[in-house]
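Here the structure comes first, spelled out in structure tokens, and everything after it is commentary.
Presenting chain A:
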Amino acid sequence: MGHFATFADFLQMGKHGLYVWLSYGLAFAIFAYNIVSVALAKRQFFNKAKRQARREQSES
Partner candidate 1 sequence: MLEVKNLFCERDERVLFSHLSFGISAGEVVQIEGQNGSGKTTLLRILCGLNESYQGELFWQQKEIAEVRDDYFSQMLYVGHLAGVKSTLTAEENLAWMQQLDPALDKVSIAEALKNVGLYGFEDVPCYTLSAGQQRRVGLARLYLSTAPLWILDEPFTALDKKGVAEKEALLAQHVFNGGSVILTTHHDLNVPGHTVRRINLNEVARS
Partner candidate 2 sequence: MNFFIAAVRRDLLLALRRRSDIVNPLAFFLMVAVMFPLAVSPESKFLAQVAPGVIWVAALLACLLSADGIFRSDFDDGSLEQMLVSPQPLVLIVLAKVLSHWIISGFCLALMSPLLAMMLFLPSEGLGALVLSLLLGTPTLSLLGAIGAGLTVGLRKGGILISLLILPLYIPVLIFGAGTVQAAAMGLPIAGYLALLGALLVLSMMLAPFAIAAALKISVRG
Partner candidate 3 sequence: MKIKLPQWFYQLASPRWFYEFSGKLLPWFAIAAFVLLITGSVWGLAFAPEDYQQGNSFRIIYVHVPASILAQSCYMLMAIAGAIGLIWKMKMAHIVAKSCATFGASIAVMSLATGAIWGKPTWGAWWVWDARLTAMLVLFFLYVGVIALHSAFENTQSADKASAVLSLVGLVNIPIIKYSVEWWNTLHQGATFKVTEKPAMPPEMWIPLLIMVLGFYCFFAVILMQRARIEVLQREKKASWVQEIIQQSL
């Protein structure tokens, strides 16, 4: 495991495990938020467009 002897050591990070994993987790969460929000916005747009297309079809 590179710098660390065992996997447990890697998880523990000396005595700073909590802080290191917390910040990486947070960074990951913000990355994920960006990806998900973009995907949601995209789906929302197409759903709305579809509904509008259906509405126009039923009108005509």
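If you want to know what made the cut, all candidates are chains of the complex that A comes from, given by their letters.
Basically, a contact is a pair of C-beta atoms (placed from the backbone, for glycine too) under 8 Å apart; a residue touches a chain by one contact, two chains touch by 3 or more; residues count from 1.
No experiment lies behind these values; they were computed from the predicted model shown.
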item: In-complex contact of chain A, chosen from 1, 2 or 3; value: 3
item: Candidate 3 partner contacts - residues on chain A that touch it in the complex; value: 1-4, 10, 13-17, 19-20, 22-24, 26-27, 30-31, 33-35, 38, 41-42, 45-46, 49-50, 53
